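This is the structure, below, for whatever I ask next.
Only a single protein chain was left out; the remaining protein chains are all shown in position.
Chain nomenclature is as follows: A, B and C, assigned in order of appearance, with residue numbering initiated at 1 for each chain independently.
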Amino acid sequence: MTIRRIACQKEHVMTHKINFMNDYNTVAHPEIVEAIKSAIDEKHEGYGLDERSETARKMIREMTECPQADVQFLPTGTLANLTSIASFLRPHEAVIAQAAAHINIHETGAIEAVGHKILTIETHSGKLCPADIPPIIAQQVDEHMVKPKMLYISQTTEKGTVYTTEELSELRKLCDEEGLVLYIDGARLSYALVSDAAVPDLKTIAKLCDAFYIGGAKCGILFGEALVVTNPKLQDDLRYLIKQRGGLVGKGFLMGIQFEALLRDRLDLKMAGHANELARKLTSGLAGKGVSFDIETESNQVFPIVTHKKDKELEEKVIYEKWRDLDEKDCVIRFCTSWATTDQEVDELLKMF
Amino acid sequence: MTIRRIACQKEHVMTHKINFMNDYNTVAHPEIVEAIKSAIDEKHEGYGLDERSETARKMIREMTECPQADVQFLPTGTLANLTSIASFLRPHEAVIAQAAAHINIHETGAIEAVGHKILTIETHSGKLCPADIPPIIAQQVDEHMVKPKMLYISQTTEKGTVYTTEELSELRKLCDEEGLVLYIDGARLSYALVSDAAVPDLKTIAKLCDAFYIGGAKCGILFGEALVVTNPKLQDDLRYLIKQRGGLVGKGFLMGIQFEALLRDRLDLKMAGHANELARKLTSGLAGKGVSFDIETESNQVFPIVTHKKDKELEEKVIYEKWRDLDEKDCVIRFCTSWATTDQEVDELLKMF
Amino acid sequence: MTIRRIACQKEHVMTHKINFMNDYNTVAHPEIVEAIKSAIDEKHEGYGLDERSETARKMIREMTECPQADVQFLPTGTLANLTSIASFLRPHEAVIAQAAAHINIHETGAIEAVGHKILTIETHSGKLCPADIPPIIAQQVDEHMVKPKMLYISQTTEKGTVYTTEELSELRKLCDEEGLVLYIDGARLSYALVSDAAVPDLKTIAKLCDAFYIGGAKCGILFGEALVVTNPKLQDDLRYLIKQRGGLVGKGFLMGIQFEALLRDRLDLKMAGHANELARKLTSGLAGKGVSFDIETESNQVFPIVTHKKDKELEEKVIYEKWRDLDEKDCVIRFCTSWATTDQEVDELLKMF
Partner (left out) sequence: MTIRRIACQKEHVMTHKINFMNDYNTVAHPEIVEAIKSAIDEKHEGYGLDERSETARKMIREMTECPQADVQFLPTGTLANLTSIASFLRPHEAVIAQAAAHINIHETGAIEAVGHKILTIETHSGKLCPADIPPIIAQQVDEHMVKPKMLYISQTTEKGTVYTTEELSELRKLCDEEGLVLYIDGARLSYALVSDAAVPDLKTIAKLCDAFYIGGAKCGILFGEALVVTNPKLQDDLRYLIKQRGGLVGKGFLMGIQFEALLRDRLDLKMAGHANELARKLTSGLAGKGVSFDIETESNQVFPIVTHKKDKELEEKVIYEKWRDLDEKDCVIRFCTSWATTDQEVDELLKMF
């Protein structure tokens, strides 16, 4: 079964309701806005060829201990995904992904629009394990089928779960054996980095995969995702591809400024840590009231199972996402926390159960 | 002959040099940054389905007197162009454009990458006139050739020139006769709106074309271009196309906030007016010193002809773009003004001649 | 589970083995070759704009009682499929197909390569029924997902099964309700037309779907598939799309000549009838020897379940396709008959069981 996203389309306005809709519903953390404001008298080269972007790039290369990394800033995650895939793969090469993968479900066929097939695997956890992959590769026997060439995973996954260092290492091993590029969609990477699980840090991520991106918009900045291509064989002419697909931002320095502010003193981890902590609090509070969950909470997304009646009731007072119907009685909903979520909001929400 | 852009790649850093490089070398006008800052406590629906975007959309519909317009905000001009073309045209349909058109020269084949051929026409002015078009259409005689379906023009053009209301009306008439969609790339539309020439206002633009975009990044905001599709027949499922091509920004409300601030009290025209005025001052100053120009100055771009020796000399003290070599003696350079350019900077530059 | 095709790559040469590999392993029916030979002194207009193609087109329009049909001849089925989809759908629109659909499994991502996502449904029969479709449509809730726009089915299906008139009528009804184009891949349409089931005839097919193709190469001619677009709304500029995708054959008249010979006196039905009869004989012969089948035989493809040991044994004497492994003991193999298969060959094959 495929995850369904049901936009609360009536909720286009600011309301007095408490908001657990997503982690990109505010402008940005004040320090980010302040960083931009303080650069107001600077003049910069365009398209990310400026000093501020270079500083941010350098920080990322140092944090990842990957001096050879090609770091580029793009305005959206979809652009990071589609540009990487268009750049790394030849036309007949395909991507393997979990069925609920953002590229498979929530990007309006962006990957197919740049010409590539996605081969999918269903799992409950939203994660893939090494044993899932060989069967799908074995099915592609000759030139009448596409040729699997990339493994796409998300950290955190679309279900808020995280890959541990061990799990990621095993996937890396499999990719080496099968000749696959390992790409990590890190739209919510910050939340994974501070998860309670034994997760890989940035350095380990950079070491284990061929390319990944560090999400910005879902992790507290205005806009911008940092694509990090660690494998030198995949770096050729990357900026050409970014420009061709519309991702080369004239004022690229704005993303440099933001990432500098986000990563210096690890504001990213502070924000994500706050969000995860409130998600944990919300989870244990709900559990204490007998609520069960579709999936265990491992980061800033919480997936309670509620009755349709309860869902209707909550809708009156809370903004959140309905995830999917389970049956005639129950459905799964999603509460998402962020740097801007407050303790009081969680308390208020818990009182409704 | 095709216009050449030679990036001053050594100038990636902020320097004490005066900067006439382009109109997107600063963060943004302070009022824009302030508008963003003042929204820091708001929470919004994602992807442009928010109240602030709706307000900006409404302002644009009113200013253009086009209540049926579909207004969408995209992060880059290239995305506005490629998404529109991918949305409006069938695979065998082609775009007619002036040879120096941004989509033809400076978007790394973005239009071809979404599958469409560009048929080009050379002119010195950067503009097209109705008589230019029929011959190229006449050459496409049957199904072995592409079928021209869109006329793409830029206002201002890539050479800083502007279409007058009369010229645009004539192109509209031709498009009606030939069954062409008329699309205007308005990356620098503000500068055209306050040009000295008898130019079309926003209302007239909206009336005469099928779709256009109001440039943001080159006209004083942080990021964001407002795509305005006035022809209802071209509006179907536009947001699907935007998402598919990576242009649907999670925090779309940021573009709504900025366009609201840009258009309320017409800050856009004030900024562009300032830039054009300084460009005029620079032009007449240079002319007074005997400098000649590749093309007449009609907006915020000035194209003096200088010797290669002079070019070398200027490079030491000014940041600008070398445009193209004319011959062994001379070359064309470009000075670009913006809201942030000062009178003193123009004086200083003039002193170097 | 996805159907696996395992090419018997060692069998590239003609051998004394009996051949049940497929229905396109011979040059063509002698009458077809004769028709070509007898035209050797004719001179024709290129690209299908000739008298012979026009005659074949007219015959098809009459047989389908569809005077408005646009009939075009293409060199391969993959080209018929990808050209139709590229022509009928906008970029964000998707195709719904059974998981084993030729376009999904056996065309190397041809549909994705022209930009479209395929949404798949697993069934054992290889067929889809109306109840299968709404759930997958319901999952595509907004502009973050693709928009289903075409239902692709095959007659006969990739498993040799056939849609009855009633089943096809129900799918048509569903397509009307859901706004879907109904497209039928008729690579093996002839075999369906003479199936024992209550199948739709050509007229009914033309009436119920928006477009389909009449397979040539798998039904006894040298090369060529007749694409029939019955829905006038989908006919615009079809030949442009065919040319663009490489399917406009210089000597198009060769396909006209062959289809004329194929359809006059319904040689197609005679050949397919012969093939189906031998497939029935083979099936009942095998059943009599206790062999069971993966799927019931409804046309010219027979899918017996045999042990891996038996498979090894057969390989020495017969050329056929291994379909998929069932478990450690058994596998499914495929025997395919054609106009060229003889009664003796079937007898010989049966003796091996």
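Definition applied: a contact is a pair of C-beta atoms (placed from the backbone, for glycine too) under 8 Å apart; a residue touches a chain by one contact, two chains touch by 3 or more.
Quantities reported herein were computed from a predicted structural model and do not represent experimental measurements.
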Omitted chain's touching partners, listed by label: A, B, C
Full-complex contact with the absent chain, from A:177, A:237 or A:265: A:237
Touch criterion as defined above, residue of B:29, B:52 or B:92 at the omitted chain: B:92
Touching residue (missing chain; options C:109, C:160 or C:273): C:109
Residue, one of A:22, A:53, A:87 or A:230, that touches the chain absent here: A:87
Interface with the undisplayed chain - residues on chain A: 47, 86-87, 90-92, 114-115, 143-144, 146-147, 237, 239-244, 248
Absent chain, residues of chain B that touch it: 2, 4-7, 9, 91-92, 94, 105-109, 111-113, 115-117, 138-139, 141-146
Interface residues of chain C (partner: the chain not displayed): 7, 9, 11-14, 19, 21-22, 24-28, 30, 33, 36-37, 39-46, 49-51, 54, 75-79, 82-83, 107-110, 113, 217-218, 222-223, 240-241, 243-251, 253-254, 257, 319, 340
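By our rule, only the chains that are shown with their structure count from here on.
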Remotest chain, chain B as reference, centres from CA atoms: C
Nearest-to-centre chain - CA centroid comparison: A
Approximate Å spacing (C-alpha centroids) for the pair chain A, chain C: 42
Centroid distance [mean C-alpha coordinates] between chain B and chain A, Å: 33
For chain B, residues contacting two or more additional chains: 240-241, 243-244, 248
